[in-house]
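For this depiction, one protein chain was excluded, whereas all remaining protein chains were kept in their positions.
Labels run A, B, C and D following the written order; every chain starts at residue 1.
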Amino acid sequence: MTELAPKIDGITKEKVIKTSGPWREAWNGFRKSKVAVVGAGIVLFFILLAIFGPLIAKEGINDQVLGDRLLPPSAEFWLGTDDLGRDILSRIIHGARISLWVGFFSVIGSVVVGSALGIIAGYYGRWVDTIISRVFDIMLAFPSILLAIAIISVLGPNLQNALIAIAIINVPNFGRLIRSKVLSIKEDEYITAAKGIGMKDARILISHILPNSMAPVIVQGTLAIATAILEAAALGFLGLGAQAPMPEWGKMLADSKNYLQSAPWTMIFPGMAIMLTVLGFNLMGDGLRDALDPRMKN
Amino acid sequence: MLSYIGKRLLQLIPVLLGMTFIVFMIIRAIPGNPAQVILGQQATKEAVAALTTKLGLDNPWYIQYFNYLGDIFKGDLGESMRTRAPVVDEIWSYLAATFELALFAIIIAIVIGINAGIISAWFQNSWFDYTAMILALVGVSMPIFWLGLMGQWVFSLELQWLPTTGREEVRDPVEAITNLYVLDTIIQGRFDQLGVVLKHLVLPGLALATIPMAIIARMTRSSMLEVMRSDYIRTARAKGQKMFWVVYKHALKNAIIPVLTIIGLQMGMLLGGAILTETIFAWPGIGRYIYEAIGYRDYPVIQSSILIVALIFVLINLLVDLMYSLIDPRIKYD
Amino acid sequence: ACGQADSKKQGSKGEEGGGKTDVNKTLVFGRGGDSTSLDPSRTTEGETYKVTINLYETLLNFGEKDTTIQPGLAQKAEPSADGLTYTFTLQEGVKFHDGTDFNADAVVKNFERWASGDAEKNPYYSSMFGGFNDDEDHVIESVKADGDNTVIFKLKRPQAPFLKNIAMPMFAIASPTAFEKGEDQFERNPVGTGPFKFVEWKPNDSITIEKYDDYWQEGLPKLDKVIFRSIPDNSTRLNALIKGDIELADGINPSDGVAIEGNDELQLIERPSMNVGYLGLTVTRPPFDKKEVRQAMNYAIDKKSIIESFFEGRANSAKNPMPPSISGYNDAIEEYEYNPEKAKELLASVGLADGFEMELWAMPVPRPYMPDGRKVAEVIQKNLADVGITAKIVSHEWATYLDLASKGDADAFMLGWTGDNGDADNFLYVLLDQDNIGSNNYTFYKNQESHDLLIAAQSEIDEEKRNELYKKAQEIIHDDAPWVPIAHSTPLLGASKNLTGFVPHPTGSDLLSKVEFKE
Amino acid sequence: MGERKTVLQVKDLQTTFFTDSGEIPAVDHIDFHVKEGEILGIVGESGCGKSVTSLSIMGLVPKPPGKIVGGEILFEDKDLLKMTERQMRRIRGNDIAMIFQEPMTSLNPLFTIGNQMTEAILIHEKGWSKKKAVNRAVELLELVGLPRAAEMMRDYPHQLSGGMRQRVMIAMALVCDPKVLIADEPTTALDVTIQAQILKLMRDLNTRLDTAVLLITHDLGVVAETCERVIVMYAGQIIEEAPVKKIFEDPQHPYTKGLIQSIPDMRYKKERLYSIPGNVPKPGSIKQGCRFAARCEFAFDRCQKENPALYETSDVHDTRCFLYDKEGVEMNDNKTLVKS
């Protein structure tokens, strides 16, 4: 029995390739994509800004120097000051924290809830699926921003509730994604193989289906962070998100839209901050998609 | 086919019912008494109490809900608590305004987006591809209200090319027949007005079109890239067909299906979610109407208009599904 | 840069009209919201009156710039000595837009219609006249025609602001033939006697009215057409004005005042102030149940810089709950000055030397009396921090805000009031009397002494005596300090330079019959 | 057979894919020719470069990442590689036609058979009326043995079975009486009974129309039954070329030998199959020495260091193996050999 091996072939001679898992491969693919790296760079920049920015930025972002109202960009105030005489640059730096926070956590919320529902619906099927899918349909048929507004109206307008509302409106997106992924993975041959060796459903779910449906969730999640930041900004713009004196970017835009004529910099820079951050996440999401999507490989 | 449509419409019923229920519960969970809101700050306690009773707001919620459902089945969408106008009468003009804008936006988005996507895929990794895709990414990364305000600043105020707000030149108003002004002016042969109406559409239309355009371009590109790799494209080329026809005949028809889905979803989105654009450009549309109704706790308006918007949304998506079968003979609904 | 004067539909007109000889006769008036109704008696909302005041007329009018009583559809109104009977003599030869005659009968029918209504249909009627037909508190006993041109009102008890009430735009006389056809259609097809008649209403977009050729006042109106456009966003409305898409815009941000003044094509118009913006302190919520704390708040807040920054100086610092333009204003009262030290002392005197934590409610929407509530809240927050008070800014959506504040859920809340009829009662009694706790007295302020004074003033017909009563009440209120009065703002409008004859009215409802464009 | 003209000659063709993970020389210095009316088979295991060779001839190598980096492809003495895309289009489908492995996916699912057939005709027959094209299409469909051809013109590909689709593909390739027909694994996706039908059709057409056929397959059985001459490819190179009988009677390259021996024969039972050890290498993965050396039981030192040239072992038989390097010098290649 042991002498079988040499009898068969000389495979054992072949050189040892460095072990690398699918995640590592994805990482390598990701690193190779210029777009993705630029995106990740932007995101990283804003993350660092969120973490360390407040240390560098001018102190007292909420200190009002009414004498310094609406000053144009200058050596002292690189991006000018707002209508309360506050340094816009410092506020943008602090605002990074808020936008990223809302982005990350709302998406984590939607992913957790959406995945749970999606997996249950996809794996158990039948009436559970029918009910969950119908609920998703209902939620998707709502104009999402209106749904968010309604939810915030119920909960009260503040950043945390805006975060919750954004998380809620994105749940069906993730739910559906995971559901369809589960449905297709369920038909994969390695699931049949797992059943064939006598594996229990629960274990199949956890050890096979879940990990294999994560790649699109990660991609979608990254892109959803981008959307969530935009949604938060829109809510902030409507006065339904962060409250004063928080330097949330959307709110900064709302606060300064009256000054578009007289002090355009109050409008331009926070807008650019939003755009750049969102762009970063979008680029990164794109890169991740290419890296994680097996169809992109040969 | 008909039975498929029937089936889909039947499936709509639970969705719309669930929808009415959710809307009903959410808006009633919003603090604030509509009677108070309607009467305003200056109103007396008695007036508020009287109005509350009059509006039936002191009934238990399930009675209110079933009354509402009953009305809907009778085809009665209720009347606005605030203006007392029947919702059916009012909603058409708002819907039409939004529909016109959304259609304009989606047409721009489709024409530019699809072509940009096709060319990007055709000349993959060319400078056009890179530029278009970066622009598309920037497009989806912008807050549209910001874009709208900036557009207004540049094109209306600085350059004076386009009007700032509204749907028409109010001094020479369009006589509303269908409330789709482009159509109305054409019907009446007022081509001078048509130009004005189109000018009014440009800024809000572009602001709205940006995101769908970018999404469509990206979707088209990736879908095209996939199709371009397929065997039948190779076959078409092996026949000696010109690349232009290979792309625009063979590839496009195959690549368009996922793009159609996106278009359907985006169109639905534009119909209900353009609140900010409608506010900035003073567009008398449905998004702003609902948004203001939420502010006024105008329950019947919120309930009925969201229901209608949702209905349109699902119908558009049904339409998209049916279009699949026109494009793809393999898809047969029966 | 504005359109061509041409009221008839013909030929082509871009927005850049050539207009060499023709003077523009169409005014486009941009405003924040749409009207809810064109029947003024059915609503309490200002955007409606902006339009209806030009469509209908009232028996009596307010003065051009103030709230003095002037003749209107009634040439004169004579009260009896006991203040229980008023005899109105009507203008002759007035016709409604539908061609029917205006006469005593029409007036009676209008009042009958209102008095037989209910709170839903005619919300304002009951607030101004104490109720409806069957209500005990209803002030009006009867309205009778005496011939074609005389109407006699009999009251149950004297009502000091009776004539002012009659002059309010909501009690405009409409054509009975029109409203008898049905309330609902009437709301959208208004028929009055005013200088303009109704043409078209595109919801949330525009309302168009045009010159009434048979208007009884010779030579008026001067314009052919007025179009009210709703442009919800303040900054876009300004953009539209600058671009020339509209010629008159209200709700101009104070911060944009300078820009308009600096623009050769535009003029800035200030509306006389008849409002007050204030910070209410809910007296039932500790520590605001202590007078010292409330006074300390008054000392702590730097109104001057608020006014400078957010009203751009276009407001007067407020010391009383009513604006100085209203008779009965007590100018003798000494304003709490900005004095953080004093505030700290007062706080220390009640054992709050270390300050306390509170919620500061900020208005989510711009109002004429408070163009940017949230910004002002930020300044107040800062002021309070300087005296050791930690204020957390809380915001609710407007409807929720009012609802919760009226229930006493806020520690301190920003709010304001614009007078309806220019009477002191409309400020002091409505906002600060114990009778109105639960409705407009959001602070839950209760003081027997001031209550007695305010009730007495309601039925006092002698102006002098009445003013005395109000001045006393203001003293008491000043000392109790349930509010931090902040400002009486002068709301701003912008117009194109060649617009003349526009006189902004303190109530916010502007009669446009004398407006015209110069060449 | 008499002297037949060479219609297609491939000289020293090199097609390389430039991918993220390095260069893949999928076709690595290939020389061969096809004569008029001949059926030339190319066999080899998956990934050895058969399809890339045929795509190179058609000028359809996907680029990026692929690129033809060297060589000549002479069609009637004109070099296809020097042609513009425009000239190339005139060759494709007209002089050289191709049918592909997957009949299921090689027809556009959204157009009718008729549409695709007439399109192919009208591309090259500029002046033709629609009607004439339709008639021609029906004629061709009948030629490839499709019943009810006229009705089939209105059908969509999904309404046909695999065998029928492959017939349609063949009909489409015959539109302009091509001089060369490249068939890339035309029967691999089909069932044996259907495969037999299609192969018979191809043989018949070849004799009737005198079209040169380049038949690519990995099935030695198909080669044995259909082809006159065979090229065996391994890892991007031709390793043996001979008339079909020779290959089966006297396979020379150890790989060819092994391959033939490892096929289970249906006619009798072998106790144990021969098997070539190891795996099929990807082109480019072996940089030095003979590509087959690692799996070869005859490999010696030289095989590890040098890549053998294609040695002519007889008039009609070439082999890429040092075992046939009679003089120790290379014969076909210009490179000088390092002494072993």
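By our rule, a contact is a pair of C-beta atoms (placed from the backbone, for glycine too) under 8 Å apart; a residue touches a chain by one contact, two chains touch by 3 or more.
To be clear about the criterion, contacts and distances are computed from a predicted model.
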Among "Hydrogenase maturation factor HypC", "Xylose isomerase-like TIM barrel domain-containing protein", "Amino acid/amide ABC transporter membrane protein 1, HAAT family" or "Oligopeptide transport system ATP-binding protein", UniProt-listed name of the chain not shown: "Oligopeptide transport system ATP-binding protein"
Chain not shown: contacting residue from D:Ala183, D:Val222, D:Ala293 or D:Ala309: D:Val222
Of A:Leu48, A:Val112, A:Ala193 or A:Ile206, the residue in touch with the unshown chain: A:Ala193
Interface with the unshown chain - residue positions in chain D: 45-46, 161-164, 191-197, 199-200, 218-226, 244-245, 248-249, 258-260, 262-267, 269-270, 272-277, 279-280
Interface with the undisplayed chain - residues on chain A: 1-2, 4-5, 7-9, 11-12, 16-17, 19-22, 25, 188-190, 192-200, 203, 207-208, 211-212, 294
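One rule holds for everything that comes next: only the chains that are shown with their structure count from here on.
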Contact-richer chain pair [A-C vs B-C]: B-C
Inter-centroid spacing, chain D versus chain A (mean Cα positions, whole Å): 49
Shared interface positions of chain A, touching two or more other chains: 153, 257, 260-261
Residue numbers of chain C (touch at least two other chains): 233, 235, 239, 242, 396-397, 400
Partner chain C, residues of chain A touching it in the complex: 62-64, 66, 69, 83-84, 152-153, 156-158, 239-240, 243-245, 255, 257-262
Chain B partner contacts - residues on chain C that touch it in the complex: 3-4, 6, 9, 12-15, 26, 28, 33, 36-37, 42, 44-45, 118-120, 123-124, 126-127, 131, 184, 187-188, 200, 202-206, 208, 225, 227, 229-233, 235-237, 239-240, 242-243, 245, 396-400, 402-404, 406, 417, 420, 430, 438-440
In the complex with chain B, residue positions of chain A that touch it: 134-135, 137-138, 141-146, 149-151, 153-154, 226, 230, 233-234, 237-238, 250, 253, 257, 260-261, 264, 267-268, 271, 274-276, 278-279, 282-283, 286, 295
